[in-house]
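First, the structure itself, so that you have it in front of you.
And now, chain A:
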Amino acid sequence: MMSHEAFVFLSYGATALTLAGLLIGIVLDGRARRRELAELEAQGVRRRSEPAGEAN
Partner candidate 1 sequence: MIALIKRDLAIATRSGGAAMLGVLFFLAVVAVIPFGMGPDLNLLARIGPAILWIGALLASLLGLDRLFQADREDGSLDMLVMQDWLSLVLTLFVKSLAHWFATGLPLVLAAPLLGLLMNMSATSTGAVMLTLLVGTPAISFIGAVGAAVAVVLPRGGLLVSILILPLAIPILIFGVSAAYAAVTDPDPFWPPFMILSAIALFFAALGPVAAAAALKGASD
Partner candidate 2 sequence: MSDTTISQGWFTSLANPTRFLALSGRVLPYLATAAVLSLLVGLYMSFAAPEDYQQGITVRIMFIHVPAAWLAMMCYSVMAIASIGTLVWRHPLADVAAKTALPIGAAFTFLSLLTGSLWGRPMWGTWWVWDARLTSVFVLFLMYLGLMALHKAMDDPARAARPAAVLTLVGFINIPIIKFSVEWWNTLHQPASVIRLDGPTIHPTMLYPLLVMALAYTLIFFTLHLMAMRNEILRRRVQTMRRQAAQAIGGGR
């Protein structure tokens, strides 16, 4: 039988892990998307709807 502290610790730990995982996943995903976009632009593919000169 675990002590009650262990349960508290486990729940806080698991929460931290899950939320951190979510955050990291989203950040990494964002990086990958930006990289893809940069690659495409490097290849000279341009968004046709892009008004001239607009940057984002």
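Definition applied: a residue touches a chain if its C-beta (ideal position, glycine included) is under 8 Å from a C-beta of that chain, and two chains touch if they have at least 3 such contacts; residues count from 1.
Regarding candidate selection, all candidates are chains of the complex that A comes from, given by their letters.
Since the model is a prediction, treat every value here as computed from it, not as a measurement.
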Direct contact with chain A in this complex, candidates 1 or 2: 2
Complex contacts: residues of chain A adjacent to candidate 2: 4-5, 7-8, 10-12, 14-15, 18-19, 21-23, 25-27, 29-30, 33-34, 36-37, 40, 43, 45, 47-48, 54, 56
